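Yeah, one chain of the complex is gone here, protein chain that is, but the others are all in their spots.
Up next, subunit A:
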C-alpha cells in the first residue's frame, strides 16, 4: 500500500524538476496543478463511495473502534477526494458529521450528567436543600463527564486530522480554511458548551455557564476548607484554555479568559469582600494578617495548580484590593492588636506581616508609616514629658538663694541639705534618663525596622523624621545630650571595655545627628567638657578624643574645630607647666616651701570662659581674688615667664576653676603622721590659708573672709559649706552649726578633725555638670541667639557678595541651606538680619517682583 503513494510523490517531484522550477519542495499550488494533471489520467472516483467509507470510519473512531481501521487506506481515500477537487465538499462533510456527532451523541451524554442540584448553582439560589457533599458529587459528575467528552473529542480529532492530513495541507491551506481540528474544536464549543439546558425553569443557561458555576462552587468549597478534586478542575480549565472564541485562535480570545476568568474574579471579589469585613470584626490584627497572607498564598497556588497562571496577577489584585487595601488602615489602627500593640509588645513577626501586606498594596506604605510615626511621636512625647516634669518641679523648689550643696557622692546625710540638693540632681538624672530613654526607643525601632520592615527606605526616613521631631520638640535636648556624655565621661565608662564605650559614644552621636540646634549642643558640650578637663574629672582622655573624632565624622569639621582647640590648649598647658618647672629649677630657688604651680592657659575665644564664671552676678565686682603673698609670688613668676615667651598676650587668672593640694596638720589624727593631704578648690585653699595666721581658737566671720580674699559670694558660700558642713570634710568649725552659711557665721579651725584616709578630696557641688536653672537657661539661649545673629549676618553677606542680586526666597533658602548643619535658623530672625543689613546699607531692596535684594559693596 505504501508503494503507489511513494511513486506518485516521486512523479510529482519529477514533473516539478522537468518544469524547471526551484529545487526545494514543490509549493502547494504546483502540486495542485500536478494533481489536476494526474486527475486527467486516472479514472473518476466516486465521491459518495469514498465518503461513505470515510464516514463510517469516522464513526468508528468516535466510537473508539479505531483499531480495526487502516490508516493508510483512509488516508488514500481522503487524498483522492482532495486531488479530485472535492476538498471543499469533504471538508464540509466532515464538519457536518462532527456537528451531528457532537449534537446527537456527546451533548446528550453531558446533559445527562447534569443533576438538578447543580442547576441552582448558576442562579445564586443556594437554598435548594442539597448538602455540600451532594453538590460536590453532582458537580464533579458534570465536570467528569465533560472532561471525558472533551478528552475523547480531542483524541478522535487528532486521529481524524491525521487521516485528513492531505486535505489539511492542501485544501485548508489554499483556501485559508481553519484546520479541521480547529473547526471541530469550535464545534465542540458551540454544540456542547453553548448548548442550552432544557430545564423546568425557563432560563437560558448553557452547559458552559453551568460548568463555570460548578468550578466556581468547587473553588468556593476549597476556600472554605473542603477537599476537592483539583486535577479534575484543572483538566476542565485546560479545556477552557484550549478553546477559543473564534477559529483565529487569538490568544486573548481563549474561552478561559472570555467566559470563565471574569466570573471567577467577580466571585472572588465578593468572597473576599465579605470575608474581609467579617475578619475585621472577629479577629485581631495578627490573625487578620496571617489570614490575608495565607489567602494570598492559596490563590497563588491555586493559579499554579488548578487554574491558569494567566490569572495570577488578576486574582492577586483582587485579594490586595478586597482583603488588604480596603481593611489595612483599620487593621493597623485596631485598638488592642493593631500596629501600636505590636510595636509595644515587640511582635516582630506580626509587624513583618503587616509590612508585607502594606508593601503589596502601597509602595509608600502610608498607613503603616503613619501608625509607626504616631507611636514614636507619642512615646517620644511621653519621654519628653517625663524629663520636663521633673525639671518643672525642680525649678519650683529652687528658691532664689539656691545654695547648691554637695554632690551626692560626698555622702550627704542631713535631710535638709538633701532636700535642697534633690531638684538639681534629680533634674540632671532626668536629663540622662531622657537620653537613655530615647536611645532605648531608638534601638527598639532600629530592630523593628531591620527585622520586621526589612530595612525599608521609606519607613526608615519616616522613623528618622519622627525621632528628629520629638527630640527637637524638647528645647533642652542639646543640653541633656551633653549632660549624658558628661555623665558617662565622668563615671559611666568606668570599668567598661573599649567596645562598650565605642557603642555608647556612637549611640550618643547618633542622637546628635537628630538635633537641629547643633550650636546649642556645642555650647553645652564645651561648657561641660571644660569642667571635665580643668578639674581633671574625665576618666579617660582616650575616650574624650575618640568622642571628638566620631563627632567630627558625624557632623563635620567646622563643628569640632573649637572643641579640638580646647584639647590643644590642655596639651600646650601641660608643656608650659613642665617647662616652667624646669625654668624654676634652673633658677635654683632653694625655698622648700615654694608652692608648685600647674597652669592651664586657655584661649579665651575658644573656651566658654564667661559661662565658667557665671557665679559673678550682675553688679558684683569682677575683681580678682586676693592671693596670699606666697601664692602671689608664684603667680607673678609664672606671668613673667609666660609673657617672656609670648609677649603681648594678656593673662587673666581664673581662680574659680583651680584646685590645690594643701597639707594640713591635725593633732587628733591617729597614725604616724598627723598630717593629711587635702585636695581643695583654689578658693578653698585661699580660705584655709587664712587660718594659718590665726590663733588656735580665733574665729573669723564669713564677711571677713570675703573681705580678705575677695572670693565671689556664691563661691565663698559653697566653699565654706563643703569645708564646714559636709560631714567628711569638716575642716572648719562653724558657729552656729546650721546648713546654710550666713554672712555673720563665725568659723574656726577644727582641731579635732579626724579622717583615717591620708588623702582627702573636698568636693564642691559645682564640680559636677548639672541641668541649668531657668535663669541660666535663658541666659544661655540669649547668648546663643546673639551668636546666631552674627552667623546669619555672615552667611547673608557671604551669599550676597557672591550673587550681587538675589530674590528673597532664594536668599532665605540659601541661608538655611548653609546653616542647617549647625542649627535650623528661625525665618523671622533671618528676616530681621536682612532688615538690619538694609539699614546698615549692606543691602538694598530692588523694586521688582519677586522681591529681591542687591548687595552694596
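As a convention for this text, a contact is a pair of C-beta atoms (placed from the backbone, for glycine too) under 8 Å apart; a residue touches a chain by one contact, two chains touch by 3 or more; residues count from 1.
Operating definition for what follows: contacts and distances are computed from a predicted model.
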Protein that the absent chain corresponds to, by UniProt name, given "Defective in cullin neddylation protein", "Trafficking protein particle complex subunit 2-like protein", "serine C-palmitoyltransferase" or "U3 small nucleolar RNA-associated protein 15 homolog" = "Defective in cullin neddylation protein"
Residue ranges of subunit A at the interface with the undisplayed chain | 808-809, 812, 827-828, 831-832, 834-835, 838-839, 845, 850-851, 853
